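Sending over a structure as structure tokens; questions will come in a sec.
A single protein chain has been omitted; all remaining protein chains appear in their positions.
A and B label the chains in the order they appear, each numbered from 1.
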Amino acid sequence: MTAVIDNTSPAPAMVPLLSDLSSVSGRRRNKNMVMTVLMGVSVVVVGFVLLLVLITVVRKGWSIVVSEFPKWFTKDIQLSPRRAGPGMKAAIVGTIVATATATVIAVPLGIAGAIYLNEYGKRSAFARTLRFLTNVMAGVPSIVMGLFIYVFWVVPRGVDGLNAFSGALALACLMLPIVVRSTEEMLRLVPQNLRDASLALGATASRTTLTVVIPKAAPGIISGSLLAIARAAGETAPLIFTVGAAKATNWNPFSGTNTSLSLQIYANAKESFPTAQERAWGAALTLIALAFLFTFGARALSGRLSRTTES
Amino acid sequence: MALALDDLKSKNQTADRAFRGATLAGGATIVIILGLIAWTIADKSRLAFKTEGLSFFTEPRWAPAANVYGALSFIYGTAVTATIAVLLAVPVSLGIALFTTQVAPSWLKRPIVAMTDLVAVVPSVVFGLWGIIFLAPKLTPVFKRVSGWFHGVPVLGRIFGPASSGRTFMTAGLILAIMITPIIASISREVMETCPLTDRDGALALGATRWEMIKGAVLTHSAGGIVGSVMLGLGRAMGETIAAALVIGSSAAITANVFSPGDSLPSVIAFEWGEATSDVKRSALIAMGLTLFVMTLIVNFVATAVVNRSMKRMRGES
Partner (left out) sequence: MTEKVHTMHEPADESVDSAARSTGGVAAPANKLIFSVNDLSVDYGAFTAVRDVTLGIYANDITAFIGPSGCGKSTVLRCFNRMNDTIKSAKVHGSILYHDIDLYGPTISATQVRRHIGMVFQKPNPFPKSIYDNVAYGPRLAGLKNKSELDELVETSLRGAALWDEVKDRLKSSALGLSGGQQQRLCIGRALAVKPDVILMDEPCSALDPIATARIEDLMQEIKQQYTIIIVTHNMQQAARVSDRTAFFTTEVNSESDRRTGVLVEYGRTDSIFSQPVDDRTEQYVTGRFG
């Protein structure tokens, strides 16, 4: 006789009754229900907080942005935090100048690094180390990036070192690992047979990358870069040490101190004057609008990407 | 047609090599920058360490006027706020990730993902502004009431001690929790999505309820990735500057009371920078940056190691 037939074998259930097949024990069913409800509640809680933040910002920021429109966008910032009146042009320009400069630095470098990782380095020890360090760099606090650029770039140049370019360097340090990671992910999605097809026609590796791989991954790369830009535009800490302070518009990244929307929010939030706080909410509304604009742009692009790859 | 050896030699070798070199340079920037960060910051911290020695890490007092520069209370504040943030964010984030992957009908998934992503897009300074002007005044009575409940209770009475303002460790922890929720939620969600259908079927076929299936199959499968995502969230919470700086209360304190104002490494650096005129004080602030850098490095290293190990275990290699 085989082992199964002996007495110690698990005995099959007797003919089941209807109640045996009806719902599970109250305790197990309740636990299942409670946990499911808690999961739903988590989603609701975060949605509620997000909505609360957005509504507060819009409600409190709206009036100063639209009162005496378009002065918010065309006038420099009031010199005294105590005095009322719109004007955030200097900060808007500063944010655009610093973020754009950072983009020009970080995006090409990041794309190049990602190409190296995905097309050349692949699973080599150096590439693996590089990938690991990219993750490490993505985890470095933004304030450390600011301190680094201050020590490394601003100090040797003295007061002249405080300008939008220095701020852009710090922001670029922040963006670089994000761009590398998202770009590598997009390159990995490009099917190998596309590369093989190009190589089989006698194209060199670099030509294949530039004419086949990059165009195929372009929407994804741009979308990833836009997200990095949105992140950089909202950053404050790296700019505290690097751009100095200003209330007048300065389009020149290389000379003269500057300011940004984030710095204005930070500075005005610390003031107790209602005029300053109103300015902070206005700047917050402007900054969120800017960040969401880039994010929605990125989403629209990646939506288009998934459609083109599906078809 | 005769084939000459020359025909098979590469013609564009230099261009190809140059391109490869350029991409390598792009990748190498990361190594160089990380190296430079470590070296320059360590270099500028030397003055502080020379003045204070190791007591920089053990001295709770921060009194630039008396030439005493101790980072202990800020390290403590960083640890406390980051811990509160993680404790609050983890259950909510996992709830969101589980709801999206296991419960939600397919039409609801994209809106939830988009919503959590939007939380990540809100700049930290906006959360700080919202925290200091909107949230903190509303929290003061709540803190007072909670503190009243636990008054006289051992341990909990000390943790939820007397509250006098809305700018506290707890407030900073709350704001940081909101900020790290999308990080933990999105990474956990991605890991849970890799849980094979066969694992889920296996549990359900043994008569598991949905929650039992989640515990047995989904969470077991995703444990490593979840721990990694939590560590990444922890690293972010430790390094987050502006939001915490605005709501933490900015007074150096080492106390078990989470309703007490305190201070953290990044917020004190940001706050005191403008008033740092002496070389020693600047160096001390940079040394705090170094401390923060090392702390986040350790957390990120461990996170990566945990994830890698769990991936190996998933493949049954150990």
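Methods note: a contact is a pair of C-beta atoms (placed from the backbone, for glycine too) under 8 Å apart; a residue touches a chain by one contact, two chains touch by 3 or more.
Worth saying up front: this structure is predicted, and the values here are computed from it rather than measured.
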Revision key, fill the gap. Given B:L135, B:A208 or B:L265, the residue that touches the chain left out of view is B:A208
Point to revise | Touching residues on subunit B - with respect to the absent chain | key: 105-106, 196, 198-209, 212, 216-217, 220-221, 313-316, 318
**Study point:** Chain not shown, touching residues in subunit A
**Key:** 2-5, 8-13, 15-16, 18, 20-25, 28
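Just so it is clear, only the chains that are shown with their structure count from here on.
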Practice item. Name, in rising order, each residue of subunit A that touches subunit B in their complex. Key: 24, 28-29, 31-32, 35-36, 38-43, 45-47, 49-50, 53-54, 56-57, 108-117, 119-121, 127, 130, 132-137, 139-145, 147-148, 151-152, 173, 176-177, 180, 204-207, 209-210, 230-231, 233-237, 240-241, 262, 265-266, 269-270, 277, 280-281, 284, 287-288, 291-292, 295, 299
Exercise for review: Spell out the residues on subunit B that touch subunit A in their complex, using ranges where they run on.
Suggested key: 10, 12, 15-16, 19-20, 22-31, 33-34, 36-37, 40-41, 43-44, 91-96, 98-100, 102-103, 112, 114-119, 121-130, 132-134, 178, 181, 185, 207, 209-212, 214, 232, 235-236, 238-242, 245-246, 266, 269-270, 273, 285-286, 289, 292-293, 296-297, 299-301, 304
